[in-house]
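One structure is given below, encoded as structure tokens.
One protein chain is absent from this view; the other protein chains keep their places.
So, chain A:
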Amino acid sequence: MSDATELLSEQWFTTRAWQPFPFQQEVWQAIGDGESGLLHATTGSGKTYAVWLGALNRFATKAPSPTATDKPAPLTVLWITPMRALAADTARALQAPLDDLGIGWSIGLRTGDTSGAERARQGRRLPSALVTTPESLTLLLTRADARQAFAGLRMLVVDEWHELLGNKRGVQLQLALARLRQWMPELIVWGLSATLGNQPHALDVLLHPGSGRLVQGKVDKDLRVDTLLPPSIERFPWAGHLGLRMLAQVVEEIDSAATTLVFTNTRSQSEIWYQALLDARPDWAGLIALHHGSLAREVRDWVELGLKQGALKAVLCTSSLDLGVDFLPVERVLQIGSPKGVARLMQRAGRSGHAPGRTSRVTLVPTHSVEVVEAAAAQVAIAERRIEARSAPHRPLDVLVQHLVSMALGGGFRPDELFAEVRQAWSYRELTDEHWQWALAFVRHGGHSLTAYPDYQRVEPDETGLWKVPSRRVALRHRMSIGTIVSDASLTVKFWAKGGSGRSLGSIEEGFIARLRPGDNFLFGGRLLELVRVENMTAYVSRATGKKAAVPRWNGGRMPLSSELADAVVEQLGAAAREQFTTPEMRLVEPLLRVQMGWSALPTETTLLAEVMKSREGWHLFLYPFAGRHVHLGLASLLAWRMGRHQPLTFSIAVNDYGFELLSATEVDWLRWLTPELFSENDLLHDVLASLNAGELARRRFREIARIAGLVFSGYPGAQKSARQLQASSGLFFDVFRQYDPANLLLTQAEEEVLRQELEVERLQQTLTRLQQRTLDIHQVKRTTPLAFPLMVERFRESMSSEKLADRIRRMVAELDKAAGPGGYQPQADASIAVERDTRPKRKPRATKDGTPRPKKARRATR
């Protein structure tokens, strides 16, 4: 940088007549000095060019003549993006200054979508800058000539680092980074991150064991958060999966803006809303679109293009559009249902108002009453910038096991060297020799002891001590399973055409299709489809007519309400309990909160509300700690287990973000047992672990671990049936491991992850501490209160038992005998919808013309 010529970055900004922001100049300066770092700025503020032009300043030169067709520079910059959907847009953004300045660099893409021809080309020579995902980067590292291919690498950029930081994909990237730094100690690494509560931690994890500069980008734009309130609250549901009562108002909002993004929390919800909007406004056909992760690539591309060109009026989307390039035409953002977290809401708000002179605006659309309170709380939390923190996972052994096999593929490894290298990754900085030896033994023998797993071979040391994968079949299987994103077995959805298959529409979970029979209708990708047949992991469909249709459910992780937002909600409720109804939101829900206060009470900052009730289903306890669904699950299991020490009981547990329910078929005297001892922090870890063993949670968490560690293989695409004979469910593996190899560390990890992630045991501990300072406000209620109602109708339940299995079977068999017919006892999902009924006046018995009761309508035979 000693020569006097102007920096490339400045030249380019001059050609565009742009003025660089101070943070961009700071990053250019830092990269010029060879520094690494983290740049924190909101989307659309020029992060990309801060880092990219810094890289060009340092490593690129203008080609002597623009027509020269010399080979482009070797691979110099790696650009990691968390979503492959973003890769193409990123590549386009990176290309622009190269063209304008005549720099002889090539840009390439490498993701799961990259074509075979392009892969082959890259196999011969990698582009000067490669845009790729963490998974594809690891795959590149499994090439035998990886070190040579990466020899020219000087800089690595991680886009949207906040998206990777807290999960196992981030850990996978940490490991890849450790390897690259081993080869190139001078490697410059920059992370780009949006809204995050703990930037220094993000910097630490990325650059561990080194350090770097934290650059604060442009200050958050002004954010406007408002709420779409229903005109009256009377008919508004307490709980609802659809929340379609707001449809008319949502239509109006969409109508009033040029382009609107409508975010939902689940894919199912987006499908339902899309259909409802089309029904309401048939003239919007072709103007509104649907975008979620299970739709086919082409469909999503079309939607994204439409957004960029401003051709679409509205797009119903899920987190699939949280990230990525800006869609300038987007004017408004609507969030249907709970925003779940402050950072997430800010991110979504930031998708709007990119055109000059506009502010970002997000409008919350509550789908039930408590969400109106949440909306009020979210506004306070955002105004006070209470942003959530994210932490990197601690020592996930499944990712390590996968990494060992990957490295054995990539030219082999020597254990001592690799151990030192792995410990350079932040998540493994405290990896013990014991765990390392276990991981080595696991990939070699499959278990702890040398004789445990005969016939097993994944990685073997050769005569020189280099660990390699001897079997080509194992190598192929491993390459296909690299990655840490776990989803249920999914089927491709395709149109049925005579003599073959038609266009692909996307993918759908096997579990959902298994419940349908040919001829059944379902909604997918905004279409009404009829299932024709299922074969070879493909669901063939045709267009359907009619009204009745199932809506697919995808078992994606349900995000818990963040502590920050939950606390803000309790503050709102506490204020309401003190008769303060200041905001329009709170004034709207006032009548309902008064019902809750009349029947029971409101939770506040200083009380813990508990409600006890008996119904025909059994004995209920409702408790409202407002700590997010994960913590509630842990707390519910803990209480159930501690209760089980007093008397053998079986509980069915329902949780949501506000509280949980413990339901028992046999009598429990909660008024007597619900004491502060049940919430004691003593023996917390022991008790939570014991409650885990009695429940199903660890088993479910094992699913992900089994996939990542290579226990369960999700199959080759289009594999023959016989391949399925070699697939087993992770649940089965879990049972076999627990019975025959209980010391297996993957089981231990399943437990640890349940503790850390599913139950958030640290947050659980904090919650217990806080709960102990609150007074227990226990109410015996006669009917389901407004707060209890959503829990009462929750279908997805955990169970926890301290009874003998035989006793449980005996009781259920006896109940089955009592219930007429072999269909079995049907639990009544709508057992007590008393709340809604009570708000309506009682209907008089209908009088017929002649005063006699009407004959029963002839019902169609159901069988």
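Details
Convention: a residue touches a chain if its C-beta (ideal position, glycine included) is under 8 Å from a C-beta of that chain, and two chains touch if they have at least 3 such contacts; residues count from 1.
By our rule, contacts and distances are computed from a predicted model.
One chain of this complex is left out of the view, and of "ABC transporter ATP-binding protein", "Carbon monoxide dehydrogenase small chain", "Ligase-associated DNA damage response endonuclease PdeM" or "histidine kinase", the protein name its UniProt record gives is "Ligase-associated DNA damage response endonuclease PdeM". The chain omitted from view is touched by exactly one of A:G32, A:P74, A:G618 or A:P648, namely A:G618. Among the residues A:Q309, A:T359 or A:S471, only A:S471 touches the chain that is left out of the figure. Interface note for the absent chain: among A:L663, A:V688, A:L764 or A:A788, the touching residue is A:L663. Seen from chain A, the chain kept out of the figure touches residues 442, 445-447, 451-458, 471, 473-474, 477-478, 617-619, 650-652, 663-666, 710-713, 722, 725-726, 728-729, 731-733, 736-737, 739-741, 744, 797, 799, 804-806, 808-813, 815-817, 820-827.
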